[in-house]
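Got a structure for you, written out below as structure tokens; questions coming shortly.
As you look at this complex, bear in mind that one protein chain is not there, while each of the others sits in place.
As written, the chains take the letters A, B and C, and residue 1 is the first residue of each chain.
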Amino acid sequence: MTIVSRPAAGPPAGPAAPELIAAGFELENADAPILHHGMNLADIAHLLDLGATGVIPPEAARRLLALLLATLDIPAEDFPYDPANGEPYNSRERYFVSQAGDVAGWLHAGRPRREAVRVAFRLRLREDLTDLIEATAGLAAEIARVSQEHAGTLMADQTYLQHAQPSTFGHYLLSFAFPVLRAGKRLDEALEWTDASPGGAGCVNGSRLLSDRAHVASLLGFRSVAEHTRDAMWQVDGLFDMVSAAAGLMVTQSKLAEDLEIWASQEFDYVTLADGYSRASVLMPQKRNPYALSIIRGAAGTLIGRLSGLLAVAKTPSARSDNLIFAYGEVPKALDLAVRATRLSTGVVRTLEVNAERMRSSLDSGFSQATDLAEYIMQTCGIDYRSAYRVVGHAVRQASAAGLRGTDIDGARLDAAATEITGHPLGLTGRDLSAALDPWQIVASRTLLGGAAPGEVERMAAGAAADAARLADEARRWRAVYTEAEEALLTAARQITEN
Amino acid sequence: MTIVSRPAAGPPAGPAAPELIAAGFELENADAPILHHGMNLADIAHLLDLGATGVIPPEAARRLLALLLATLDIPAEDFPYDPANGEPYNSRERYFVSQAGDVAGWLHAGRPRREAVRVAFRLRLREDLTDLIEATAGLAAEIARVSQEHAGTLMADQTYLQHAQPSTFGHYLLSFAFPVLRAGKRLDEALEWTDASPGGAGCVNGSRLLSDRAHVASLLGFRSVAEHTRDAMWQVDGLFDMVSAAAGLMVTQSKLAEDLEIWASQEFDYVTLADGYSRASVLMPQKRNPYALSIIRGAAGTLIGRLSGLLAVAKTPSARSDNLIFAYGEVPKALDLAVRATRLSTGVVRTLEVNAERMRSSLDSGFSQATDLAEYIMQTCGIDYRSAYRVVGHAVRQASAAGLRGTDIDGARLDAAATEITGHPLGLTGRDLSAALDPWQIVASRTLLGGAAPGEVERMAAGAAADAARLADEARRWRAVYTEAEEALLTAARQITEN
Amino acid sequence: MTIVSRPAAGPPAGPAAPELIAAGFELENADAPILHHGMNLADIAHLLDLGATGVIPPEAARRLLALLLATLDIPAEDFPYDPANGEPYNSRERYFVSQAGDVAGWLHAGRPRREAVRVAFRLRLREDLTDLIEATAGLAAEIARVSQEHAGTLMADQTYLQHAQPSTFGHYLLSFAFPVLRAGKRLDEALEWTDASPGGAGCVNGSRLLSDRAHVASLLGFRSVAEHTRDAMWQVDGLFDMVSAAAGLMVTQSKLAEDLEIWASQEFDYVTLADGYSRASVLMPQKRNPYALSIIRGAAGTLIGRLSGLLAVAKTPSARSDNLIFAYGEVPKALDLAVRATRLSTGVVRTLEVNAERMRSSLDSGFSQATDLAEYIMQTCGIDYRSAYRVVGHAVRQASAAGLRGTDIDGARLDAAATEITGHPLGLTGRDLSAALDPWQIVASRTLLGGAAPGEVERMAAGAAADAARLADEARRWRAVYTEAEEALLTAARQITEN
Partner (left out) sequence: MTIVSRPAAGPPAGPAAPELIAAGFELENADAPILHHGMNLADIAHLLDLGATGVIPPEAARRLLALLLATLDIPAEDFPYDPANGEPYNSRERYFVSQAGDVAGWLHAGRPRREAVRVAFRLRLREDLTDLIEATAGLAAEIARVSQEHAGTLMADQTYLQHAQPSTFGHYLLSFAFPVLRAGKRLDEALEWTDASPGGAGCVNGSRLLSDRAHVASLLGFRSVAEHTRDAMWQVDGLFDMVSAAAGLMVTQSKLAEDLEIWASQEFDYVTLADGYSRASVLMPQKRNPYALSIIRGAAGTLIGRLSGLLAVAKTPSARSDNLIFAYGEVPKALDLAVRATRLSTGVVRTLEVNAERMRSSLDSGFSQATDLAEYIMQTCGIDYRSAYRVVGHAVRQASAAGLRGTDIDGARLDAAATEITGHPLGLTGRDLSAALDPWQIVASRTLLGGAAPGEVERMAAGAAADAARLADEARRWRAVYTEAEEALLTAARQITEN
């Protein structure tokens, strides 16, 4: 028998310090409603598993299952979660003891608090992710629909808010469908990570009590088992992915929202937000504030912070509790914010009034045909693009100074510019330049893959709509799997209690 | 009369879209309790101001003040805040109309929703900041006290967790008092920014109704007026400062927490956390988890995210509502998290058990005297430091391989090493090296400004304690100012209603 | 003699692994130019200090000082920094040995690599901060100047880009001077932290060799000594402050830049960027891209990331080298980016063309007078603000639908609206409403502190200009101190070498 000098071992005695309750247990209990239902299901499945493997006496299993089934009906806000008891799991333990005495102690067999909460967390996350994927698909579908409607609505595409080239509102809007759909795909992959059962991991090195980790996984409708037990207990990289995908999704929406905010100004007047997405001012009677767009943009910024916070929290040695204690609340709330904002964007797009006439008149009063004009000159006059560019640039400057518009440029003006720039005219005087000047003909010429020609936009929009539908179907299919698994789980539990 | 084509002006009609309520108004109403009391005070002060300048009929003022005073007693959770009405200010408006009819309409004279909420926000922030400053001072004071106690507790100072030089636990711990006090100073400056009244800014260009912005400022106990009205309405740079100071403060605490977590391991066993700051495991009966330290570290990571989120939200054009809508909840909650975690750190430090014996034995079994030894050789043998370093490095390697400790090195071993490295001995055999080998003598020699000599640590600790006391006094003094102002405000309002 | 089992002690043998060179030493050497000059100065001061206290033989001091003075003239890119040697300090050591043999070894007496680099880092940071403070003052001064010029340039102030109230471009622009000046103040405080000498801290517990830490501080022109030696060696909270202030400063500029980008659009046409701040398109001959504004905005986003990266790096236990290794390059580069972008903003503001006519015509075609109109009705008709607001809101909606503008609203229209809303007219028909409708009269009425009245804007602009001048003076004064100290240091060193 060796006598060693070591720190004292064994559970701490006495009550938690008030500062610990305020900073730690209150924080965790505030998030208890997020995990409440999942903890109920996790406990039921664990008991069924313990029962099936004979670890726990049948009568204990029956009594505890009955208690847990009754607990299912207690909403989180009515359950006696109390920070003074410790974290939520402790309150549950205390409640079960208060209801069932020592029998409640069987619940902890072969499973640490940590595992129960990890299971509940994943159950919750897969619901949140399914919601977000469906919302994402909904936004993509709406974007595709409205893009199709406006495949022929002429608008100057802009960079730095400067007119670049003639395009359509449909082509513009559709460019958002693709990053939205890609975000959906990433969330789908995050769901795959989430939908793996950490059940049966024991503390961390695996369990000696259970016989098959697939059993509890299947009871809870998980599509797979998170294999390595320490990885299953402590890994957080999957959380980074889902929050990162949500942040990226919101940044994409923020871009759209900010474009629309600019375009809803009196000066642009390209679009009008529906009343239901605007807000009155309490002081200023004339205001129609595009409040929805502010919310979307703010949600994007907030999610950027949630992601960096999550990563910063995780920058610790391995197997540190803070990595998850803080994630239990932060991640579901971040996903929820993304769901709400994504649905809001969907509503904004669905009800957006597009002022096609104003877009057209703005396009007409600019010079966005200049590139096509230079290309036309290059091709018909046989001069290199840089020279053609210089000629057109000069003509544009002259026309602009004279108060003219792009469509007012004619061959004579180009020849004059060419003479000034290159020393001789290009023989353009009198030429019909409409193919290079008429925005409609310009747009119609963009039939190449991905271009702004209406037919191409319609084709792409149909493709995006189909992708969105598939994504939504997939999400709905998974949700059905989860619902069925939950029903089967409860049925199995009820059968035991009723025997 | 010019007929122009513009977007329709005037407030939007009809109800808000459900997605807008879910994403926007629910978010804002969830934060209503944070601003509730401040909005009550802001409304009362505004009414007193309107009354004093004669803008509003005396009877209307009287009735509204009575209503507002009654509202003061309604806790936020019982007030009919309802997202369906819009943001919290709209619910207040609706409630006041329900209680007082059209008279309630006078409340909005000369003041947009925005201003009322800005005022309430600053009232709240100055409370939060005062709390945080006081908590910060409390932590610094406790660190100073414990450092003083352990000015003579020998410990190897470590870099990369490798023993560097003999020092004391007191010198180590005191190094945290300084960044904590600096954070306190920064928070003090943030409080100065916060404690300026945006009142009377009108919408943004100033008010034509009021006569003196200092009046409402003084009614609310603000120490100054935020001068430029647009700056007062929209500036958020002061928020960056306070959250940045809080994040920095928490990163400092995280460093301490992580050091202690390592030192509380069985292998180090330098310190023991008090039971009240530890947590039992539900599965593992031997565990005493330093839960408090995880919470502190996680709070640091979370605040890093809150700061980057706040900055990312603010990265918009100017005068955008999202900058503040999201800050109303995020900033007070971030400060509150810092307050709780800082108090927790204070408790951990206050109750920490320091295992001086184990620190000493660990120090003794290492080689942290090597630098002093090399300096001794340089000084007494007249060789340059790099050569002395190489001699000592060689001696250490040899001693280490032989299972010896730093204190076991003697002149003969150094001479042997010198011979091997430089070709000749240094005449150290038989020399008394205790001044360079005895950790206690080494520490005692660090009497230079800021060094580890016990007297110097005690002197610095006393200074830090005095700084902490001043900081706490300052915070308490400001809190008293706020309390008195609030009492005076309510007294003034009551006097009017009672006349 | 105790035989203990411990890890082997003593410096590692053999060359660094190639992956370590690639990931660590290359990184550090890439930043060597940033610290090069400061390391030269730090070495010279350390030698003077060692010489003055007699720690080092006079001849060694002389030879080494001569070598260091010669090194001063070697540009960083020509100095043999080589990652294969280790980090830059190792290359310096090796170079000095190659030039002076063992004598070079005296340089390391009483000072770890860490201290030398810490000193160099602060020398560099104080230069960077001085530059940034001066740039900040320059921006504030330019904003104040242009604001003064446009104190009478009418413009609709906007929220969510919706016209809010009549104001002026001067009042708008001046609102940026205040956060810029506040950032300057914060940088000033960060400079105070930086300008404290970590010299003489020994490794971490203080030095036994030196006699006065103030000596080396004064040699290097530091205004104070960083007292606690461990704090001086390892603290990074001051770095958070400076990067946070720089990030906040850039977010403020990003707001201005994004406003200007919108206003430089064809549709707004409020402002025109000078040619020197615009960029041509290579493809599109008509484009004038406001490139400068993109750079400013991008710098803001980049600095947000630098700040969160800095904080995340610092989230470690205490006394960890990564906290500073990564900061050596990141922080100066972040400050440099802020300097460049701030100077760019200054140029943009200085050369901005303001299209006053277009601002006015846009203001005229809106309804931003509505608030003043409602206040007028409240005051002259004795009805509460909410009722007045409803009347005006209705009138605005009607006028807008009829294609009228705010100035087209007359008493008759208001009475009609009042009748519809409240059931009876307000007797406004025929009344002269110009005080409430004429934007100029509205703006002129905002004479209250901080308001948009030209006189008030001019007064505030003068104040901001004075503050900016003081800030610039302060920065220049500190720079002069640093320059003089450096000259005195070199003179002292030269005197010794020349004796």
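The criterion applied here is as follows: contacts are C-beta pairs under 8 Å (C-beta built on N, C-alpha and C of every residue); 3 or more make two chains touch, one makes a residue touch a chain.
Nothing here was measured: the structure is a model prediction, and the numbers come from that model.
For the chain excluded from display, the touched partners among the shown chains of the whole complex are A, B, C.
Only one of B:K315, B:R413 or B:R431 touches the absent chain when the whole complex is considered: B:K315. Interface note for the absent chain: among A:L311, A:A338, A:L433 or A:I496, the touching residue is A:L311.
Between the chain not shown and the residues A:D157, A:D195 or A:E330, the one that touches is A:D157. Among A:N85, A:T229, A:N289 or A:S345, only A:T229 touches the chain that is left out of the view.
Where chain B meets the omitted chain, the residues involved are 158-165, 261-262, 264-269, 280-291, 293-294, 308, 311-312, 315, 362, 365-368, 370-371, 373-374, 389-390, 392-393, 396, 400, 406. If you put the missing chain back, the residues of chain C touching it would be 5-17, 19-20, 22-24, 26-27, 86-87, 89-90, 93, 108, 111-114, 203, 258, 264, 266, 269, 272, 274-289, 291-292, 294-310, 312-316, 320-323, 325-326, 330, 337, 340-341, 343-344, 346-347, 351, 358.
The criterion applied here is as follows: only the chains that are shown with their structure count from here on.
Between the Cα centres of chain B and chain C there is a gap of 22 Å. In chain A, the positions touching at least two other chains are 264, 266, 269, 280-289, 291, 294, 308, 312, 315.
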